[in-house]
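Every protein chain except one is present and positioned as in the full complex.
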Amino acid sequence: MTPIEMIVGLFVTTLISMVPLLLASVGEVVTERSGVVNIGLEGILLLGAFLAVMVDEATHQPVLGFLAGAGIGSVIGLVHGVISTKLKGNQIVNTIGVNMFALGVVGFGIYAVWGVWGAKTIPYDLKLPHITIAGYSLSPMIFVALGIAIFTWWWLFRTPFGRTLRAVGENPDAADVVGVNVDLVRIIATIYGATLAGIGGAYLSIDWFGGVTREIASGRGWLALANVAFSNWNPLMAIVGSMLFGFFDALVLWIGPMPEVNAIIPQELLRTVPYIATIIVISGVIKRVRPPKALGIPYSRE
Amino acid sequence: MALVAAEGIVKIYPDGTEALRGVSLEIRSGEILGLLGENGAGKTTLMKIVSGLLSPTHGRIRLDGNVVHFKMPAQALKAGIGMVHQHIPLVHNFTGFENIILGLGRIDFEKARKKLAELMEETGLKVNLDVPVENLSLGERQRIEILKMLFRGVKVLILDEPTTNLTPIETKELFVLLKKLAKEGKAIVFISHKIKEVMSVTDRVVVLRKGKVVGELLTRETTPQELASLMVGRQVVFRYLPKERYPRQEDLLVVKDLWVKDDFKKDAVKGISFELRSGEILGVAGVEGNGQRELVEALTGLRKVHKGKVFLQGEEVTNLSPDKLSFKGLVHIPEDRRNFGLVMEMNFLENVLLGLHRYRDFLIAGQIINWSKVSEHAKELIEKYEMVVASVKSPVRSLSGGNQQKLIVARELSKNPSVIIAANPTRGLDVASTQFVRNKLIELRNRGIGVLLVSSDLDEVLDLSDRIAVIYEGRFLALKPTKEYTLKEIGLLMGGVEE
Partner (left out) sequence: MSVIIRLLKDKYKSIINSIIALAIGFIGGIFAIYVAGFDVGEAMGMFWAHSIGNPFVDIYPLTVTLTYSAPLMLTGLAFALCARAGLFNIGVEGQLYMGALGIVLASSMLGLPTGLHSLVILGGAVLFALAWSSIPAILKVWRGTNEVVVTIMLNYIALWTADYIIFKFYADPSDATKSIPIPAYARLPLLVEGTSLSWNIVLSIGVVLLVYFFLWYTKFGYEMRVAGTNPTAARYAGINPRRAVISSFLIGGVLAGLAAYEKIAGIPPSYSVMSSMANVVGAGLDGIAVALVGANHPIGIIFASFLIGMLSAGAKGFNLIGIPKEVVYIFQGVIVMSLAVPNIYTLIKRKIKGVGGG
């Protein structure tokens, strides 16, 4: 393989890996900007992947599979939103529960629905059809994800509702005083975030890997969380971040197995690099990041 | 011309505190009404009810003659009543402009800017709208908040202690603004404890004391002295122990040129010096927010001393931690018992141990807690201080405020201190407990202990202190024996008027 082919191949793989991360990150940026923490992204990715396969198989329509992923994301988002606002629940504990629940549903469901243990694959023609650019087969979701990121940026920073949402996450008192329904805004933001993560999960199963396993999320939900902080809660920066993480992913998938590289760093250990990088980033060693002021704190008047 | 009328407002908080005991007054268009009173008089509570933040227990609010019932401040704002609080709720990383248009949905930016420019022109209010609010001074932020309300067409503008964080020039500019607004027909309410300011900017003054209206006067027909008397008039009579002269006079606590910063890095204590002698109660009188909290925290090891020194019985103790100060004989009865003095989630026994947990008497081999000894001690204290507790294992949350305070007092005094720093020690207590705590302090004073009593309850300071210092904006304006003061003089000093 020529060096140019390798570079382009790496780039394409980066784009592919970027999609679920970008979707989940952008969604969580919105959620956290409103003041709610959702660490259940990993679980929602799993659930989205699972449901997408179920619906795709039943209807032979990949698009419906994506809708199913979005749907389950919205449901989880609604539950988490209500628990975090009206019920003043502990957001971290609740989403730990979501992750556990997702693990159970997917592990249990793969056997319960299809009678196979561990992994369920779908035939090639059930995957989302790709478009071909310059001889490379690319998923349209790459462009959809980028489009969503840009739209979200515009929504957050250029519309009145986006302003209201950000106000709710920084100083809910200020928003409450001018008549904003803080809880409602937060629930909407949480649903938005979780829905995007659900779509990301669907992408994993019926677009990228062509199947679902218990491990399909593989830590991407956590990397998305890290990406949110890395991007300083800005959807456009999240594109950069998810490309960076996607690049590491691509490195591991592509270059890791190569014997020349293996001699220096074993493939297994290469996987840890993005995680180590995350710790360094969020410890503010490189730069100081600034979360929304009211993040994680349920709101009550006065 | 009463725009807003409050009729018979009574407000009783869930813990039993009577904040307002039947207050009626009118707010009129085109007038600046001053609401004057000490801490706890009820001024802020009353206006919070008018502006929709609180609901009255009894009584009504009328707007333009119709009874209104605001369930949240946004409703009052829509009806034209806006309150500028001491802590201004703005989104810190939004610009002033973004804060002003927050919550108004889709609006025409150009039109909004024009309207704001007009407002600023009319009222003379100048402020930069396009800078993140966190980079503005507190005075500028206040102006944004006022603009925000004017932009929404408020007819009643209430300001709660607005000059607290303003420079003298900003204060002047604020007064000019308020007068202009009143001329345009707005109704202004100016809540304050500063007599001089009330005299200079208001048209009419209502004085509140302990939840009731004690006076309503036209500003031009009254004097600072009269207002001072109304503000601090005396009421309940307690029966106190006689004060005996303690024979040995030595300096227990010596404070030299103390400077302390507040949470916002501004100077809160500006060069205070004094000596506390054995066998005396030195009272610090003043309205809350003049540096008392920072002073107390600096002397008790909870806040860094920026400049100056503190000596305890000859030894320098500046910036020592609270437990070391305890060992050396300085104890602290905190004003916020729920957050500082007690751990509400724990029981009586565990709270008795707080602060005593390093004393050898309660430890086996220096590490293991001897709970039976703690229990003994707790039972002793319960008896000695006549506390009412179901059992030593009762959660401390279930105790009445009076008994909670008794617990703290009892615990601290059992350390056999030589100096006690008591901050608002009887706040929120019933009459019997109040008398008990005050007599306890006198008893200790008689035995030679030095007490620094920092209290916003002037009656308490006057009744108990041998000498009184009046604190205003971080400085002692005066420090002399109680009998050398007149009541009017103290009232004036508390309001910042030095003669």
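Labels for the chains are A and B, by order of writing; each one numbers its residues from 1.
To be clear about the criterion, a residue touches a chain if its C-beta (ideal position, glycine included) is under 8 Å from a C-beta of that chain, and two chains touch if they have at least 3 such contacts.
No experiment lies behind these values; they were computed from the predicted model shown.
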item	value
Of B:344, B:388 or B:432, the one touching the omitted chain in the full complex	B:344
Full-complex contact with the absent chain, from A:92, A:184 or A:240	A:92
Hidden-chain contact residue, picked from the options B:218, B:369, B:390 or B:432	B:369
Residue numbers in chain B that touch the chain omitted from display	301-302, 321-324, 326, 332, 334, 339-346, 350, 353-355, 357-358, 363, 366-369, 371, 393, 395
Where the missing chain touches chain A, by residue	39, 79, 83, 87-94, 96-113, 117, 214, 219, 222, 225-226, 229, 266, 268-269, 271-272, 275-276, 278-279, 282-285
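Going forward, only the chains that are shown with their structure count from here on.
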item	value
Chain A residues within the chain B interface of the complex	160, 163-164, 166-167, 170-171, 173-180, 293, 301-302
Partner chain A, residues of chain B touching it in the complex	53-54, 72-75, 77-78, 89-94, 98-99, 101-107
